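All protein chains but one are shown at their positions in the complex.
Presenting chain A:
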């Protein structure tokens, strides 16, 4: 980590990666921050806005149940208005690694509580995150660890292997043994599996004996950590990944030992680091970048493993980001400037536009899910179709990306249908400056109306307020010419502002990030 952020262009790029998009003044604030970029991080680390308490307040004040709508209300408010942007952005990234979904998980209250675990632990230590995630009742329900019990000879039933499998495959070590730079270890030219079916079965025995706790009304709690049920636990000896778990350990002791095993596994630092890099910065990090972050995961410089504050700083301040370098074609060790960046997640493109336009909810008590994320964007927080998230981390669309052996995971959800729906919702947001319905959002268009007859001022406002100085010259010229041409034809304010904003929201400049 060598970076300091000291010019406006780098500051804007940094904010697109570290937050849900800059708001007016954010670039200047970052550049002038007391203590520089370190000071900015310390300030962000100290901030924390939770979701469940807000979802509860929203439900109470509007007389609605604490359902998915209330949870999304809290998510939008935290995402668009919260001062703890780094924490919220990292929590969103974590929610796509430690996946829990309304598709098989609990309702809004349980999911908001689970999201709070990710918000609270975003800057914690990796083993603490993994343990909190494992014992949360939403995860217990989603991956059916709640209720898993020791083999019963009489009923011919076995422990549930669901969580044991996914916690290794997706939440910690991954499928294959990895080098520190993310390349697979090879034996005789073949990749080596990181675990076996026997490991899954043994870990399933280790993890038996947990159930949901009870709330004060006697119902199963979806917010309190799971508790152990002694007679469901398998007290026999087990061996997982070559490590012996002695007979007679309690469910808690077995669990702690399992978490420790996965936390210290040599794959975990690089497996988790690469996923976080892809979510926050670029799709095709160079091997060196992955290795640098993984090494910080192993040791933050103070001897601490899995210190997420250090890992996140290493991801966001890597020298490759300043240099604009990504993996070269065909995954060799060179570098490429063309391959730098990523396609924005559709949800992130929407939050970028909302924050730039300073969108507000018309309902003073809450936000409604005006864009209808799940049905329109191919993704929504904690609403993935399965534990495998919204896209494959190695997905490559047909053509140049696949041919050059690169990845662009977000293209996996840019289908014919979702691209049209996203466009329609972006258009709806543009029109919303005139919407007054309580469930709609709105924004103030007057700064654009005031400048629409002065192309230079209009373009300056757009470049500063929507692109934070990053608009390409080509798009700038195109939009300015469009505006002048329409003005010459005496076309009215509406059509001129709508045409320019529509062109901006769908532009590759806006939908991709460098």
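The rule we apply is simple: contacts are C-beta pairs under 8 Å (C-beta built on N, C-alpha and C of every residue); 3 or more make two chains touch, one makes a residue touch a chain; residues count from 1.
As a convention for this text, contacts and distances are computed from a predicted model.
In the listed set "Tat pathway signal protein", "ABC transporter permease", "Pyruvate dehydrogenase E1 component subunit alpha" or "Oxidoreductase", the entry agreeing with the UniProt name of the missing subunit chain is "Tat pathway signal protein".
Which of A:5, A:325 or A:343 touches the hidden chain is settled by the complete complex: it is A:343. Interface note: of A:68, A:127, A:160 or A:234, the residue touching the hidden chain in the full complex is A:160. Checked against the full complex, the one of A:423, A:463 or A:487 touching the unshown chain is A:423.
Listed here are the chain A residues that touch the chain not shown: 103-104, 144, 147-149, 155-162, 165, 169, 175, 193, 197, 200-201, 283, 336, 338-343, 385-388, 392, 395-402, 406, 408, 411-417, 419-421, 423-424, 426-428, 430, 474, 478, 482, 486, 491, 495, 498-500, 502-503, 506-509, 511-514.
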